[in-house]
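Every protein chain but one is kept in place in this view of the complex.
Chains: A, B and C, in written order; residue numbering restarts at 1 for each.
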Amino acid sequence: MQRTTLFFLGGAALIFVIVQAMISFGLLNDFYVNILLLASVYAIVGLGLNLIYGFNGQFSLGQWGFYAIGAYAAGDITYWWTLDKSAHALMIALLAVLFCGAAILLLRKLLSRVRGVDALSAFTLYLVVVIFLVFIAIQLGQALSPAVSGLLSLLPDGLSLQIVFFLAVLIAGLMAAEISFLFGLPVLTLGSDYFGIATLGLTIIVKVLLDNSDTLLPFPEMKGARGMVGIPEVTNWFWAFAFLLVIVIVVRNLLHSSYGRAIISVREDEIAAKAMGIDIAHYKNLSFVLGSLFAGLAGGLYAHINGFLHPNTFNFIKSFDPMIIIVMGGLGSITGTLGASFAWAFILEGLLRVILPQGTETWRFVVYPLILLLIMLLRPKGLMGEIELPFLRQVLPPLKPKAQPEETQAEVKP
Amino acid sequence: MSDAIPPRPAPPADAPPLLTAQNLTKEFGGLRAVHNFEKTIHTGELVGLIGPNGAGKTTIFNMITGVYVPTSGSVIFNNQDITGIAPHEINQLGIARTFQNIRLFPNLTVLDNVRIAYHPHAGYSMSDAILHNAHFNQKEKELTERAQEFLGVFNLQDRQGEIAKNLPYGEQRRLEIARALAAYPKLLLLDEPAAGMNPAESMALMDLIHFIRERFNLTILLIEHQMRVVMGICEWITVVDFGEVIARGTPQEIQSNPRVIEAYLGPGAAALSQKYRRKKPHAD
Amino acid sequence: MQTDTMLTVQDLNVYYGAIHALKGISFELKKGEIVALIGANGAGKSTTLSTISGLIRPRQGSIIFEGKDITMAPSEQIVRLGIVQSPEGRRIFATLTVMENLEMGAYTRSNKAEIQDGLAEVFKRFPRLDERRKQLGGTLSGGEQQMLAIARAMMARPALLLLDEPSMGLSPILVEQIFDIIHDINEDGTSILLVEQNAQMALSISDRAYVLETGRIVMSGDAQEMLHDPSIVEAYLGGGH
Partner (left out) sequence: MTPNGTPNSKDTLFIQSLRKGWLGKVFLILIGLAALWKLGVSLADNPVLFLQQVINGLQLGFVYALIALGYTMVYGIVRLINFAHGDVFMVGAFVGFYTIARFQFHTWPERLFPGLPQWLVLGVGTVTVVLISMAICALLAFTIERVAYKPLRNAPRISALITAIGVSFFLEYFGALQFVFTPNFVTFERPFSVQNWQINNLGIQALPSGQSPADNSIIISNIALIIVLASILLLLLLQFIVQGTRVGKAMRAVAYDKQTARLMGINVDGIISITFAIGAALAGAAGILYATAFPQVYFVMGIIPGLKAFVAAVLGGIGSIPGAVVGALIMGQAEVLSAAYISTPMRDAVAFSILVIVLLVRPTGIFGEPEREKA
């Protein structure tokens, strides 16, 4: 293993242990632990958005919508489990996600043989198949639910909850990813600003649906605009840290591969990328789906921090937060996104709330935009610019020693 | 109109054409940019496409490479109809190109610019990439070494870590050609490679084109403004003006073709000079 | 014909990012002259004009127009002083009518009567534009657009007209028409700095010329002499003529 990798993993382990110890010994109160978890969740959403916007160049304002989908999906699954040890929500969602995922992969393979498929037609086809499969999953899931519930109940309470929670978060991510695939199919063909607006539309539509989840959607337990309660508070420092670490490594590994370079080439110059044999539609879709997967996972984690979900959390105004975070941290910088998420959560949620005297909370949002303005004016490339930790940085492969040193052309660089 | 075009010397009889453009026409909202363009290119040829600014040369390139779908007509490459196929697929079939106003991936390193061109041949799956497993490491190493070798051919290996947009102009041109060649195309389209070069650089470019043609066994179609370059290296030249072919032939034929002289120079410069004769003591 | 210097460009250095586009260009233009800047694509001709017009700031060097240093002056002021450019590719406001395009040309002038005179003059010179007053700029043909671009620049009453590639994309017949007009405009007292890729055309109409190559002036002299100098023909057209 390389030295940078060792340093990185060692450093990560150290941070985890120190923070965990501080929590265990009560050095960090709930307020700060909460911010810590929130920051990790923001970091995951931010990494996803950075992949989409910072690395692939697609201006998405929809990540907050996928975050919301993930939160409510995961929350609903664990809600039913805690309420009456029923795995029906788990089974339905699991089967739906698996069936649809398999169908999407299969259809994609088939469609890739047909040249020049119209995006909207493909979308229609996928939609019909997905709706059909979701219907089947509902029937099958309900049929299987008693057996699975029984099996899970055999495990000790704590363990079964952790398993259901873990599955719920994964399902949340996959669900967000699959919805983003469907949505992105036609919408990614739009130009950059229009894509942004359409994804903003998605965030707003999701919020409206959540506001009316009890009346318009068949989820009375979500209680619409009154907010959903009864979700177990499972997300702790271990889970938040583990998910964040895995996602950082996945993003890093992906970016430092040919696939990552293909993703970045789309941002750099679409026309040149096409001319180099890169299927840009595929890579736009890929990064959008991956980014949304992360948003869904983050949502799943978020739902289990406070055990309470409210549609206002997923207001479209807040959908700018991840965008602000990644721009502050520096577009195309993983380290920047991590740093900015934690800084943002601590300063905005923590310090400003603690420092400002009672009754002047609104000043927070007067000071915050001013800081934002100043940073944009003074450091338009973000606070960290393109700085990366050594492990996250791309290392140039060494050159093989050449037989004889040739003179490079003596062109003077200005 | 076609009767004015001198008959083109017969190509080697047995070789099938590598590229055939038939009746290619492109209209932009009623404006005809290219009309009934016909061209056959055989393996191994180095063909020039010349014509005044705005004559439709780049539009022809864009139709061959799939950037534009022709309004009518077809492109046959390697016995396959590639009309209307997506640009990335055309590239994977073996046609690579460079651009008139250099299109590198500006914020990436020189090495990555070339490595991106290898992407369709990377040889590992996305899960390999995410896991960074042994197979990935092996393939990635091969790919990188190949890219470095390639940079070596173009004398850019010491620049591998440089950000592309910071390279001097001449090196950017070379890098763009290197990138186009990285995936071993059969046909290379060069869009004004000598633009902005001085005579010495142009000469070096001509040598480079000759060299890559031999080394990579290439067929080349070249748009160029600098007649010196075109006349110096092309075996066949096609001249377009107002979207139509006005002449084709060898460089010698083209240089003495009155229609070409007119298209490039307008109605006899000497006559105009008489007309606009300035009231100056030294004007004749 | 007067011989006092109108425009002096001294040691102009311009960079685009890391690229050194103009490497110390110096030249001058006398009142009443047509001076041509010729050279290949990317030699820096258009950059020179953009720098004179104030669109690009030079890193080094100076531009003196009728005794005033305009090196760092904003574009509006340069236009007001009497340097007006007809840009490369014509750049007609496609969404404005012909008439409105001409009004934009006269933007810096406020005397309504004078503008009317200017319009009358322009329409006399370009009767085609008169017929198409109400048409949108984008619907004109290439030749008409080029006429409009020159007419628009003339509406500002320039003392010095900068013309960037007026022959681009035009048929030989149209090119000749345009050059006739350029000649007339100059005869009527406007000095002209002409950028052309079509070297012979440019030389045939100019008094003097400068040859640019990758950001440097490599040759200068009397246009007529250069026109008959085989080495120029050689350098720009290849052998064989």
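Criterion: contacts are C-beta pairs under 8 Å (C-beta built on N, C-alpha and C of every residue); 3 or more make two chains touch, one makes a residue touch a chain.
Remember, predicted model here, so these are calculated numbers, not experimental data.
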Touch with the omitted chain, as defined above, among A:V208, A:A242, A:L351 or A:V395: A:V208
Residue of C:Q85, C:Q145, C:S167 or C:N198 touching the missing chain in the full complex: C:Q85
Residue in contact with the excluded chain [from A:L190, A:L245 or A:L356]: A:L190
Which residue of A:G158, A:P380 or A:P398 touches the chain not shown here: A:P380
Chain A, residues in touch with the chain not shown (by the definition above): 59, 111, 114-125, 127, 186-187, 189-191, 193-194, 197-198, 201-202, 204-205, 208-209, 211-212, 215-216, 271, 316-317, 320, 323-324, 327, 331, 362-366, 368-370, 372-373, 376-377, 380-381
Touch list for chain C against the chain that is not drawn: 53-55, 74-76, 78-80, 84-85, 87, 91, 93-96, 100, 103-105, 107-108, 152, 156
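Going forward, only the chains that are shown with their structure count from here on.
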Closest chain to the centre of mass proxy, which here is the mean CA position: B
Whole-Å separation of chain centres (CA-atom averages), chain B against chain C: 31
Rounded Å distance between chain A and chain C, as computed from the means of their C-alpha atoms: 55
Chain A-chain B separation of Cα centroids, rounded to whole Å: 42
For chain B, residues that touch 2 or more chains besides their own: 166, 168
Residues of chain C whose C-beta touches two or more other chains: 18-19
Residue ranges of chain C touching chain B (in the complex, touch as defined): 1, 17-19, 40-43, 142, 165, 167-169, 171-173, 175-176, 179, 183, 197-198, 200-201, 203-205, 207, 213-214, 222, 224-225, 227, 235-241
Chain A contact footprint on chain B (complex, rising order): 65-67, 84-89, 91-92, 96-97, 99, 103-109, 111-112, 115-120, 122, 124, 126, 129-132, 136, 140-141, 143-145, 148, 152, 155, 157-161, 166, 168, 170-171, 179-180, 183
Residues of chain A that touch chain B when the two form their complex: 115-116, 250, 253-254, 256-262, 264-265, 268-269, 271-280, 394, 396-397, 399-400, 402, 406, 408-409, 411-414
